[in-house]
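One structure below.
A protein chain is absent from this complex, but the other protein chains hold their places.
What follows is chain A.
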Amino acid sequence: MMIKDAEVDLLLTDLMDLYGYDFTDYSKASLKRRINRLLLLDKFPSFAELRFRVKTDEDYLKRFVEEITVNVTEMFRDPSFYRYVREKVLKVLATYPLIRIWHAGCSTGEEVYSMAILLQEANLLHKSLLYATDLNPDVLEKARKGIFPLVNMKQYSENYILSGGTHEFSDYYTAKYDHAIFNKELSGKMIFATHNLVSDRSFNEFQLILCRNVLIYFDKDLQDRVLTLFDQSLDALGFLALGSKETLRFSTISNHYIQQDKEKIWRKKSS
């Protein structure tokens, strides 16, 4: 069974009317694939039954929202990006008395822990605050716990070394059964909060905003609105980091930013 475009629209209208979740400006192909996947996964005999469940069961709604958004992430993803942050960006951030960083759309938090490791190795974690936000409360709960599957650690350790890490990566976590429990001192400076990039406003000013592989799910208008939100939330001379296939290039804020080398990191001009 494949869901029709009109049915996708019906579900999105329900989510908006009943719960205030606005997915109407998300890229459609991905959403549709995710909804089809969920129909199969949860063995709904028909679209009507899925719709009924979403409309009447708030617990299921949580699952639905979590599953139609993509929550795949990894630690030290794109090691050269982290190498650049380690070698260049942190040098600038070090000059601030208090470093405020926003991970927007952080999902289960692997990149937030990566950043905390960088900050700790640069001896900056003690004066940093990492705001980690997502629209899904359940993935934030996972991020807060800092417990990740042990099977991924080999890959993460390789990424970490490629990013310029020189410590023993396994010192950052305790292995228990098939989980890696990350050290509490890493999460001590993290603040987790639900924040919906579509509907919520700027809530602070930051020197570094990371939003990697989130904008790819938005249409052009929404991308532009979200980039404007970041612009409003970023100090002059602050840094904005996007995913490896995302760009500021065609956005309305691009004039105020300078790309840093070839990395997907832009620095805001002084005025």
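Everything that follows uses one rule, which is that a residue touches a chain if its C-beta (ideal position, glycine included) is under 8 Å from a C-beta of that chain, and two chains touch if they have at least 3 such contacts; residues count from 1.
Here, contacts and distances are computed from a predicted model.
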| item | value |
| --- | --- |
| Absent chain [UniProt protein name; select from "protein-glutamate methylesterase", "Multifunctional fusion protein", "HAD-IIIC family phosphatase" or "Multiple sugar transport system permease protein"] | "protein-glutamate methylesterase" |
| Candidate in contact with the missing chain, chosen from A:64, A:182, A:217 or A:266 | A:217 |
| Contact partner of the left-out chain, one of A:5, A:59 or A:261 | A:5 |
| Touch residues of chain A, complete complex, unshown partner | 5, 27-30, 32-34, 70, 72, 78, 213, 216-217, 219-220, 223, 243-246 |
